[in-house]
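Heads up, one of the protein chains got dropped from this complex, but the rest are sitting where they should.
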Amino acid sequence: MVNWANFISQCFNGLVLGALLALISSGLTIIYGTLGVLNLAHGAMFMLGGYAGWVAYTYSGSFLVAVAAGSLFVMLVGIVVERLIIRHFYTRPHEDQLLVTFGLSIVFVEAVRFFFGSLSKMVPPPGPLVGITPLGFMMYPTYRLALLGIVAVALLALYFVLYRTRIGMIVRAGIEDSVMVDSLGIDVYKIFMLVFGIGAMAAGFAGIVNAPVVSIAPDVGEAILVQTFVVVVIGGVGSFPGAILGGLIAGQIISITSMFNPGYAYIMLFVAMTLVLVLRPYGLLGAAGRE
Amino acid sequence: MSMLDVTGLNAHYGDSHILFDVALRVDRNEVVALLGRNGAGKSTMLKSLMGVVKPSSGSILFDGEQIAGRKSHTIARAGMQLVHEDRRIFGSLNVEENLVLAGLTAKGRWPLDRVYEIFPRLKERRTSRGTDLSGGEQQMLAIGRALVRDPKIILLDEPFEGLAPVIVQDLVRTCRELAMAGQTIILVEQNIAAALTLATRAYIINNGHIAHEGPTGEIRAQPELLQRYLGV
Partner (left out) sequence: MRSQRPFLVETITAIALILAPFVLPHLGFTPNTINRILVWGLFGLGFDILFGYTGLLSFGQSAFFGTGGMFAAYLLTEAGFGYVMAAVFLGTIVAAIVGYLIGLIALRRTGIYFAMITVAIAEVFFFVEFNPLSAFTGGENGLPGVPRPSIFLGFTTLEFNTDFQVYGFLAFWYFVGLVIALRIVRSPVGAILSAIRDNPQRAAALGHDIHSYKLTAFVVAAAYAGFAGGMLGLMQGFMPPDAFMFETSGQLVMQTAIGGAGTLFGPLVGAAVWLYLSDFFQNTLHLGATWKLVLGIVFVLLVCFLRHGIVGAVIDLYRLVAGRWAETAPGAGVVPPASVPATPPTVAMMPARRRDSDRSSGPILQATGLTKRYGGVVANSDIDFTVNHGELRGIIGPNGAGKSTFFKMLTCEVPPTSGQILFEGKDITGMGVADVCQLGLTKSYQINQLFNRLTVRENLMIAALAETRGKFKLDLFSNPRNSPELTEQVDHAMALVNLASRGDAQVSELAYGEKRRLEIGLALATSPSLLLLDEPLAGMSPAERIETVKLLKSISRGRTMIVIDHDMDALFELAERVTVLQEGRVLVEGTPDEIKGNTKVQEAYLGGVHDVLAAQ
């Protein structure tokens, strides 16, 4: 039953899924790290990216345009939501922040359902990436292979922005001590807005590049949100490297378990999360003190 | 015109009233010390000036501009810098990044070399992360981070606390050189001797009120004043 080609192909699937989860989770985790807000609408942002990309694709027929439109639209949504709503919740209790972002996720999902219906939509992969590539020991869908590259590039880009640019420097400083950043003449609220935009964009980008693999529907974000939470709990909240490590681990757990029985994938994820909570309560790469 | 002219300043921390109708004046190129026991309200005073604590009432004229109630970053851009008591170095950034970050929005930003000239030790540790610095190095970086913005006034909150005597001597010397070069400074310090030698004028704060104000020479000549407000 379990042959090696199948196993390796599943590991590859796990790697692709893991990279995708890593990207989405890093968006969630930098938002939480900087703003202190856990965004329950993050899964909905993933879904919005897919739909915005799909609309752009329908009009332009270009996958590249779709990717650009999906990411930028979600970034814009993030910025607007931060300005209009989230900003007023920084000083309110965590519970209120959870409630309002949860409400926003419902609004986004239902708005999409209102405009586009409940049926799933498909964005085909760009022409050159259609088909199957022989890898010697196995055949593998070309786009999935490319997706691994695309997401890796996106993660590198995010890494570059965070660790090699001035904006990233401010964001990292802001994660540590936003009051001090403000004292150095930098308007933290502008940074908060930007971080929310970038974090949302990471989810939106993931949403559109994943659309050729898994078709999009209004509720695709929910499962993603749950998986993202597990990733963040495993990796440690507020840690970019933690999000990547957690994403890769979760990706492998899901796909290897699915090889035997997809129904147990979530149980294994949950077992892994429980183990981490018991052995390292702040996550594999998390620091103590953040609640 | 004074560099800083504070009148009727009140500040609360939560609902606890910390500063009561404080008035304070600092002239250009002047070094002024704030003395008082801990809990007297010295740190709150500096934080209110910087906008980290929002004053509940009162006027703060900074170089002719009203800054009471403004946000910290606006006050910072107007040319004020607070070196926090706990230094607040960004631990995940290295020394150079800390300095670059500080200079980003400053009008007359110093070249980093000028900071390194004052604190050669920082140049040696340029690529070390903030968390890896010793207490003395952190303090140098905290002061350097303020200087790089070429501020009109620096507020120093307990810069010598918890440091070894040799390092304190070094820092005192540096501060004196800055003062001689015309830097306006407000200094809060428990090391009263150091404060009195650096400053030309001092305010004594007691339970949130200004209890005394005068040239440091005069204060030094009245040990009973120190004894009453600062001693045991």
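Letters A and B mark the chains in the order given here, with residues in each chain numbered from 1 onward.
Here, a contact is a pair of C-beta atoms (placed from the backbone, for glycine too) under 8 Å apart; a residue touches a chain by one contact, two chains touch by 3 or more.
Small disclaimer: the values here were computed from a predicted structure and weren't measured.
Checked against the hidden chain, the listed residues A:32, A:140 or A:192 yield one contact partner: A:32.
By the touch definition given at the top, chain B reaches the unshown chain through residues 13-18, 37-40, 135, 158, 161-162, 165, 168-169, 172, 189-195, 197, 207, 226, 230-232. For chain A, the residues touching the absent chain in the complete assembly are 32, 38, 40, 85, 88, 94-96, 98-100, 102-104, 106-107, 110-111, 113-114, 118, 222-223, 225-226, 229-230, 232-233, 237, 261-267, 269-270, 273-274, 277-278, 281, 291.
In this section, only the chains that are shown with their structure count from here on.
Measuring from the averaged C-alpha position of chain A to that of chain B gives a distance of 43 Å. Listed in rising order, the residues of chain B touching chain A in the complex are 50, 52, 71-73, 76-77, 81-82, 84, 88, 90-93, 97, 100-102, 104-106, 145, 149. Note for the complex: chain A touches chain B at residues 166, 169-170, 172-173, 175-177, 179-188.
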